[in-house]
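Rest of the complex left out; these chains stay put.
The chains carry the letters A and B, assigned in the order they are written, with residues numbered from 1 in each.
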Amino acid sequence: WRVGEGWDVHALVPGRRLMLGGVEIPFDKGLLGHSDADALLHAVTDALLGAAGLGDIGTWFPDTDDRFRGADSLRLLTEAAAAVRERGWQPVNVDATVIAQAPRLGPYRSAMQANIARCLGVPADAVNVKAKTAERLGPVGQGLSIEARAVVLVGRSAAPR
Amino acid sequence: WRVGEGWDVHALVPGRRLMLGGVEIPFDKGLLGHSDADALLHAVTDALLGAAGLGDIGTWFPDTDDRFRGADSLRLLTEAAAAVRERGWQPVNVDATVIAQAPRLGPYRSAMQANIARCLGVPADAVNVKAKTAERLGPVGQGLSIEARAVVLVGRSAAPR
């Protein structure tokens, strides 16, 4: 067994789509970044890579690389999961929190969970996404950004290939 | 085995009691919220629900529900623990950090740990509470809020009922 953690933040700006957990959420702003800036998927990807001792998302998918401009972060997570499996680790469960002052994320939680579970190849009930506000405090509370946090447990699936 | 994480923040304001880990702490301000605003217990509750794949505290105990106005968060954590057990999961251990610029929390750590352990039905030494300041940085460092973070490990106790 091994545990990993991830954290991410992106600025919330006009003129971008808001992608969280691979779900496009109707809102008047979106997250700014080189890829689709999906903070939740980035935190989960980092936690997964971290659990398997495989570095971090910035090393795997550099934001200076044109291949990842506007990238679908579901694809990045799927690639990370494949790398984790190749080293003989199997994702066991994911728990994550999205911290956003707005919009309300409750209605999108199950779609996010299903997306993440599909990328990882785990049952839907092995992925849990929680939502919080920042109680109007700090950049997240002022609506300037959205943060995400995640933990992942992995187990040995087989000898590394 | 499954892992969960939780995070919470509440604003620190005059005219409220300061409840952390179910302990009333003498201070000239308290945490603002619909319930007793116990950020530590909320983070632990979210981590526990998250480990068991049971959603989040906001879904279980909505802050729009009059039943939870001024609620004792020890009761909420106890209810969450019962739900986790009903699904066949048993809490193994909890580790958490409270981040507050003031007051000093060291003297209250063991009482907080005992409260959490009792709610979860685990031995006292399976719960660890840590305390930090924010080094005068950000809203917590300016004394405007208190944050808490938690991780929880659960194991299979039995077939789900």
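The rule is simple: a contact is a pair of C-beta atoms (placed from the backbone, for glycine too) under 8 Å apart; a residue touches a chain by one contact, two chains touch by 3 or more.
Nothing here was measured: the structure is a model prediction, and the numbers come from that model.
Here 2 identical chains are displayed in place, and the whole complex they belong to in this file is assembled from 3 copies in total.
By our rule, only the chains that are shown with their structure count from here on.
Rounded to a multiple of 5, the Cα-based rotation taking chain A onto chain B is 120 degrees.
Chain centres here are Cα averages; for chain A and chain B they lie 24 Å apart. The residues of chain B lying in touch with chain A in their complex are 1-11, 32-33, 46-47, 49-51, 53-59, 138-139, 144-145, 151. Of all residues in chain A, only 1, 3, 5, 92-93, 95-97, 99, 106, 109, 125-128, 130-132, 134-138, 141, 149-153, 155 touch chain B in the complex they form.
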